[in-house]
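This part shows subunit A:
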Amino acid sequence: MIVVENLHRHFGGFHAVDGASLTIETGSITGLIGPNGAGKTTLFNVIAGRLPPTSGRVTMAGEDISGLPPHVLFHKGLLRTFQIAHEFGSMTVRENLMMVPPGQSGETLWNTWFGRKRIAGEERALRAKADEVLEFLTISHLADQKASQISGGQKKLVELGRTMMVDAKIVFLDEVGAGVNRTLLNTIGDAILRLNRERGYTFCVIEHDMDFIARLCNPVIVMAEGKVLAQGTVDEVKNDERVIEAYLGTGLKNKVKDEAAHG
Partner candidate 1 sequence: MAEPFLIGENMTGGYGGADILHGCTLAVERGEIAVIVGPNGAGKSTAMKAVFGMLNLREGAVRFDGEDITRLSPQDRVVKGMGFVPQTHNIFTSMSVEENLEMGAFIRRDDFRDTMAQVYDLFPILKEKRNQPAGELSGGQRQQVAVGRALMTRPKVLMLDEPTAGVSPIVMDELFDRIIEIARTGISILMVEQNARQALEIADKGYVLVQGANRFTDTGKALMADPEVRRSFLGG
Partner candidate 2 sequence: GEVIPMGISIGYTGPLESMAPGMTAAAEMAFKEVSDSGLLLDGSTITTHKADTTCIDAAAATAAMERIVTSDKVRGIVGGMCSGETTATLQNVAMPNGVVMIAPSATSPALSTIEANDLFYRTSPSDARQGVVMAEVLQERGFKTVAVTYTNNDYGKGLADAFQAAFEAIGGKVTINAPHEDGKADYSAEVGALAAAGGDLLVLAGYVDQGGSGIIRGSLDSGAFDKFLFPDGMVGTPLETNFGTQIDGSFGTNPASEGEGRDKFMELAKAAGFDGNSAFAAESYDAAALMMLAMAKAKSSDPAVYKKEILNIANGEGEKIYPGELAKALEILNNGGTVDYEGATSVTFVNGRESAGSYRETEMKDGKLTVVKYR
């Protein structure tokens, strides 16, 4: 369980996160939505240790984790993806996945000289695991491609694939869906559900695709201007006036015009 208490993050005079308090229950798939610039990514960045909070507190299972560096949080089981894909460009797609698991004995210099056998064994297992993930994401054919040379959507998939390489406790997904083909996104949604049910992962998902949110998330938290605007089930949120005004819109306008144009 992650609890965010009265969190602030300021950039100069600008309050990107402005006193947000929220809870992500263990075992849930929590949706985080809100207009552009609401502070969602900033909130993720603070929770995941990329940015220090200006004030406020983040706890994970009761332990204060505010301001801890990202790699420490990773080892505590907290993973995240980036909204703008952060691939390792000069490495192959498979290597991008294989580098993830922690505690590889081959990461110790001594072992790279005198523990070759053990490393070889581990590597085989890692490789199999990576291939399995790639298979799942429908990008097996890219395994040996340099990560800088794949399409924008494929990069997002690799981004997601990395989180599937380890047994995480909680995963923060920042717009995995943006730029991903909707058919594939459905499959990814299935996977998230499965990971959640079968392996007990907790998810916190930022997404602008309401269908995706609706299918996966409960509860949904709506942010606006750095604060939590609303919280509840998808349906509750969807019908909240404030949410409609700030975020969803009526969606009618263009339909009307569309009809006028073609009709």
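Candidates were picked such that all candidates are chains of the complex that A comes from, given by their letters.
Here is the rule we go by: contacts are C-beta pairs under 8 Å (C-beta built on N, C-alpha and C of every residue); 3 or more make two chains touch, one makes a residue touch a chain; residues count from 1.
Note that this is a predicted model, so its numbers are computed, not measured.
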Which one touches subunit A in this complex, out of 1 or 2? 1
The answer for subunit A against candidate 1 in the complex is residues 11, 33-38, 40-42, 83-84, 138-139, 142, 149-154, 156-157, 175, 178-186, 208-211, 246-251, 253-254, 257-258, 261
